[in-house]
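Structure, as structure tokens:
Heads up, one of the protein chains got dropped from this complex, but the rest are sitting where they should.
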Amino acid sequence: MSKFTKEMVDDYAEKLLIGLTDEENKMVLDEFEAIDKNIDLINEIPNIESIEPMTHALDDFTFELRSDIAEESIPIEDALRNAGKTDGREIEVPKVVD
Amino acid sequence: MKKQIATIGLEMHCEFKSNSKVFSAAKNAYSEIPNSNIAPLDMAFPGTLPVVNKKCVKDALKVSIALNCTQPEYMVFDRKNYYYPDLPKGYQITQMAYPIGINGKIYIEVNGKLIPAYIHDVHLEEDSASLDHFFDTSNIDYNRCGVPLFELVTEPCFHSAEEATAFIEHMIRVYRYLGVSDADTKRGQIRCDVNVSIADEDSKELGTKVETKNVNSLGGVAGVINYEIARQTKLKEEGRYDEVEQETRRWDEETGTTIRMRSKVDAIDYKYFVEPNIPKYKMSDEWKKKVASTIPRLHLERKIDYINNHGLSNYDAEILVKEKAISDYFEECLALQMDAKAAANWIITQILGYINKNNTNINDLYLTPKRLKDLIDELDKKTISSKQAKEIFEKVIEEKKEVSDFISKENAQISDKDELTKMIEEILANNQSQIAEYKNGRTNIFDYFVGQVMKQTRGKANPVLTKEILTEKLK
Partner (left out) sequence: MLEKSITELHDLLKTGKITSEELVRESLKKSHEIEEKYNAFVTICDDAKDTKVTDSLVSGIPFGVKDNYSTKDVLSTGSSNTLKNYIPFYTATVVQKLFDAGAIMTNKTALDEFGMGGTGTTCHTGPVLNPWDPTRMCAGSSAGSACAVASGVYPFALGSDTGDSIRKPAAFCGIVGYKPTYGMLSRYGLFPFASSLDHCGVLTRSVEDAAIVCDIMKGIDKHDMTSWDSSKMHLKDALTGNIKGKKLFYIKEICDINNYPNADETLKEHLKNFEETLKLLKEEGATIEEVSIDQRLLNAIASVYVVISCAEATSNMSNLTGIIFGPRSDKQNVFEMMKDHRTLGFSPLIKRRFVIGSYVLQKENQERYFKNAARVRRLIVDQMKELFKTYDCLILPVSSGPAKKFDEDKDVIDASTNVLEEHLQIGNFGGFPSITIPNGLINGLPVGINMTGNCYDDENILNIAYTLESKMSYKGQIAKEAIK
């Protein structure tokens, strides 16, 4: 019995604001199985949990933070030029209710 | 039913001040014009990347140190992933695994008593965009998106609305003293999530925690706590405590009640992970020390010092530490060896009065502590009367001159006994009939003679001396 179910996959997709067809759902399930087998292999590596996860490509990187200097705002025409609906100053969306 | 103890924890958000936003170079300022302070990142245009503002990190570090937190070796940011129309990237950059401070402890004053407040963690993050709601649409203004936000999470360590609000007031002052935020509740710069639970007095375990989100005022926080304690206690009394759920509620200002939003059961999994676009920033001990050295003495410490070591009343000390600039002014006075009470008195009655009336700032006041000292010295020497001192006080400020400019011969109080005696003799010589009346028992005519002296000296005669001589001469 697989630990992955169709409902689970649909639930994950829903949280990502994505709809899946049944066929897509099935493919995800197959891929989960494949990944899971491989992860089992990873978990066999001795003392794996004691290793610090690598989160950046260069993790011995030294650099300086940005100075606190404000720059000009982007022009409103640029900001809104790709938006589907605006009032000329702001983007408009259907009313957001919790 | 056993007596109930309430336990309260706070999540307090504070907007930091800076020239630019925390991850973009757009201006960090409130604007009436929507979308007038925006950088490409603030609207998450594809390909844009966060670039961390050093001042914000420095200020966060400053608060962390001031709250006696433990700091991590590296500044690391995480992504908090969720979908909402006010969050253009689809994630908020925040700190989860290695916040800028953990395990802090400070003391706050509640009703004249000091109690400890425990801080779970403090971290730096970004604010979201703001939504304006209309009939069937919402408009999105990205000005606020990316404004540096500092979140402080307390342990569940408060037991009343009074304690919780005292903590918030304390922190507002800490933020202002540290100069990291105006912490203005009216402008929404302070926003709190309030967690309340109740439990039997002798219980070792906490009850069910109920969270109320986004409370924007001190009154609101007190309202939430009192309402929740009452609501939860009533349910318990009625044997319906199982109806108290781990849930998120919101504060309704108009009805003074909290309203259920959602259960914690369907809480979002934020799928936190390290922000890969921001390399880990090593905070050297040297830098931490340098930042620590910029932390001023905070208000509570100052207040206790004023009371214990300078003989001020609780009332006066409280007024002086309300604003750092005022307190700094007072401390400069102390550094000039001025009498603490006299200085405090002048600041509280004259200076604050002047500042309020003229809507100005103590730092802009021409009457510096040094000039205040000059003035009080003259008063002590009795070269001027207290009435004159008050006049000179205003003149120094208005005309931007030195105190000594107003203590010229012509302005100075006449305290020369010979000079006054001579003058009084002349006045008496010209007022023979009044002398006769006086000697006939109309003793209140004495004030007439004083008035004459004052008239002739334009108020500058030393009143005590004048009276002395007059009494002598009229014997």
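Should a chain be cited, it is by its letter among A and B, assigned in written order, with residues numbered from 1 in that chain.
By our rule, a residue touches a chain if its C-beta (ideal position, glycine included) is under 8 Å from a C-beta of that chain, and two chains touch if they have at least 3 such contacts.
A quick note: this is a predicted structure, and the numbers were derived from the prediction, not measured.
Of the candidate positions B:G9, B:P34 or B:P50, contact with the unshown chain belongs to B:P50. Along chain A, the points of touch with the absent chain fall at residues 9, 12-13, 15-21, 23-24, 27-28, 30-35, 37-39, 41-45, 48-49, 51-58, 61, 63, 66, 74, 78, 81-85, 91, 93-96. In the full complex, the hidden chain is touched by chain B at residues 40, 43-52, 79, 81, 83, 85, 88-91, 138, 140, 269, 271-273, 276-279.
The definition used in the following text is that only the chains that are shown with their structure count from here on.
Between chain A and chain B, the centres computed from C-alpha atoms are 41 Å apart.
The part of chain B that touches chain A in the complex is made up of residues 18-20, 25-28, 33-40, 43, 51-57, 83-86, 131-142, 261-262, 268-269, 273-274, 276, 279-282. Contact residues on chain A toward chain B in their complex (touch as defined above): 15, 17, 55-59, 61-71, 73-74, 76, 79-80, 87, 89-96, 98.
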